[in-house]
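Just dropping this structure here.
In this view, the complex is presented without one of its protein chains, the others remaining in place.
Entry: chain A
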Amino acid sequence: MTGAPDAVELRPKLVGQRVRRTEDPRLLAGAGRYVDDLTPPGALHVAIRRSDQPHARIRGIGATEALALPGVVAVFDARDLEGMIRPAIPASRMAGYHATPIWPLARGTVRYVGEPVVAVLAESRYVAEDALELVAIDYEPLPFAIRAADAAADGAPLLHEDAGTNVIIAREFARGDVDAVFRDAPVIVGGRFRMTRKTAVAMENRSYLAAWDRGRAALTLHSSTNIPGIIRDVLAGCLELPGNRLRVVAPDVGGSFGGKGSLYQEEMLVAALARRLERPVKFTSDRLEDLSATSQAFDEVIEAELALDAEGMLLGLRAEVTGDIGAYSIYPWTGALEPVQVASFLPGPYRLAHYRGRVRGVLTPKPPTGPYRGVGRPSSTFAMERLIDMAARKLGMDPMEIRRRNLVTAPEFPYRTASGIVWDRSAFQECLAAACDHADYPALLRARDAARAAGRWVGIGLASYAELTGIGSRISVAPGMPINTGTETAAIRIDATGAVTAAFGIASHGQGLETTLAQVIADELGCRMEDVEVQHGDSALLPASSGTYASRSAVLAGGAATLSARVVKAKLLRAAAHLMDVPAEALEASGGIIRARSSNTSMSFQEVAQAVYAGMGRIPREQREELTASETYDPYLGTAGSATHLAMVEIDPGTYGVTVTRYVVAEDCGRIINPLIVDGQVQGGVAQGIGAALLEEVVHDDDGQCVTASLADYLVPIATGMPEIGIVHVEAVLPATLGGFRGMGEGGTIGAPAAIANAVADALSPLGIEVDTLPVTPDRIFRMVEAARLRNPGQRTGA
């Protein structure tokens, strides 16, 4: 036992501080370990021959030549895998839904260009790729409808015969009497909004490494995934392996944004092959494969109409959403994830009594769609915020004012939207006001008007939205899905050396959760951050886990960390109380030292831990407790996050290129654990949102070929295309979640497309142009301007 120092320095709380990240030194020194960095001795490399047909029957596969190439070890197609693995079924209780099974390799029929058909295993990746060329596949082309509207029509060729239709998802949200409202409404605006297909483009391509332990008959899969727990659970079923002999590890992961948040065929494949061949098997995607076979996103057409009264108050909204979900429903989210959320979030953060939103999810011969940062809400916010601006223009009302009138106000929370979502209290109005204040909105309007008078195309756009974050067990992340996304567990232990280890089911892939969770735990336990080791991304850490997605980790894992740390601390103090012979209530912990408030005795965590674990008899048998806890947190409903984005743009009348000249985000993300990390998430999200608004589009031509399969064709934002982003954290009443945290990883991507679309429309408003398709590329702007010039030949159309 040591004497306490005379002056006890009260350590400031870590939560709320701009703490530098724990992850950084290893990543900066090139000592991170991503899946492709791991190559165990004897590893085989698998390369995949993918379909070059959008829809075809496989008549035959010839592998003789490929097998003859020196270094090639084996060639597998679906027939060779029979009996080695069962399919994964993306089930859902949703009425009328048809689950399309997922097999590692196409069985008899291919349904999109890029679908895995044949796997070649070789001693090196170079040889495996050489051999791909030597595989002969004989296809019999089948009819197909590449556009969702055609695929949904009666008599369209079926992609999955046994589904009996290409429309495997159909749902309706309805509240009030929307048609009656529209009959009498003084103001109606409408449009057909199209958010084109995107893809996540994490900088690390997907990579998987499976190793079979012959001695233990156990499999370890290293996967660049953000849902290792979900992958473990589904593969356990596919491979018929118990969870204690199947471990899925996500080491350092180079970004996901949702693209690494679903089960992939290649994960199933390497697992099955490693067990069969009893050798490690590795797959690393190249960028072409990533752009043509990683899950894609959005791709909706939203036909929507908004009815308002003469004061600009919203009366009713009706919408038909058609989602092009691609060729298969994805595991575990299903193809419903994206389009259904578009319909359910469409009413947005606004007071609106009458709504009808119908949604269909349509199979087409394209890569499956899945989660991508923002899920559903980038599209729904784009459509709704465009409608609001169109209404404001029709009414001659300022876009800020119309939002102020309609955003749900503080006394109305909790507010149930017309689609049934409940908005917990959040700073809807305050964010709008703060964004406009920060940007000096009146001054911006004057600057725009002056520029416009000089013939320049300058515009301002606002977008307000709300989202659900940290969703608990009450609501399924995707409709009717049979996995639990609503709880999170933290297993915290102080070991015999006094060190703290905290294990989580999340899988951080850039969000800095090793840092933020250590901040929370160090504060709760009263130790130093560097004493806490946060473990995550490993299915073996906890009995059940899922991963990091849906802006849930700070809320759920932060809550679980708090609960577990409190239990461990109570045990620690009870042990210390016995050892120091003072009541536990008289003790406090800070900086890894436990002190008695009244006397000047103290003990370090290490001393207490040694006494508990190693000091036989120092604590009586019946009082001795392991310094561990495993508590689960369930926020049940979760909480809302909200923001307003403001963008100012200028369009070059020569090149039709859009420059974002000003950008402000005012957001309510509750109690902030680490402002540095929150700002980084906002900036990164806005960049992806600007990409979605101005650059990014996956294009399939009429033959079903992806024509954007390189980074020279699928453009993402670079440093010169990004504005500086002004960020205002609005301090509002904290949500009821443990710790007061809200999730905030996705907001940037939700608000930016709408704000940019509104700004571009504002810039082109003198020409009477409305923006209804994203991205607004120079080509699209050129065509809109030309069409406007044909409509109004006399009008001056800018410089």
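One rule holds for everything that comes next: a contact is a pair of C-beta atoms (placed from the backbone, for glycine too) under 8 Å apart; a residue touches a chain by one contact, two chains touch by 3 or more; residues count from 1.
The working rule: contacts and distances are computed from a predicted model.
Chemist: Given the options "GGDEF-domain containing protein", "(2Fe-2S)-binding protein", "ABC transporter permease" or "Fe-S cluster assembly ATPase SufC", which would UniProt use as the protein name of the unshown chain?
Modeler: Protein name of the absent chain (UniProt record): "(2Fe-2S)-binding protein".
Chemist: Could you tell which one of A:T39, A:N244, A:T497 or A:N600 touches the chain left off the display?
Modeler: A:T39
Chemist: Please pick, from A:I330, A:M400, A:V716 or A:M784, the residue that touches the omitted chain in the full complex.
Modeler: The missing chain is touched by A:V716.
Chemist: Using the document's definition of touch, tell me which of A:A63, A:A99 or A:V201 contacts the absent chain.
Modeler: A:V201
Chemist: Quickly run down the residues of chain A that touch the omitted chain.
Modeler: Residues of chain A in contact with the hidden chain: 20-21, 23-34, 36-37, 39, 126, 200-205, 252-255, 257, 286-287, 509-512, 676-677, 679-680, 683-688, 710-712, 716-720, 722, 724-725, 748.
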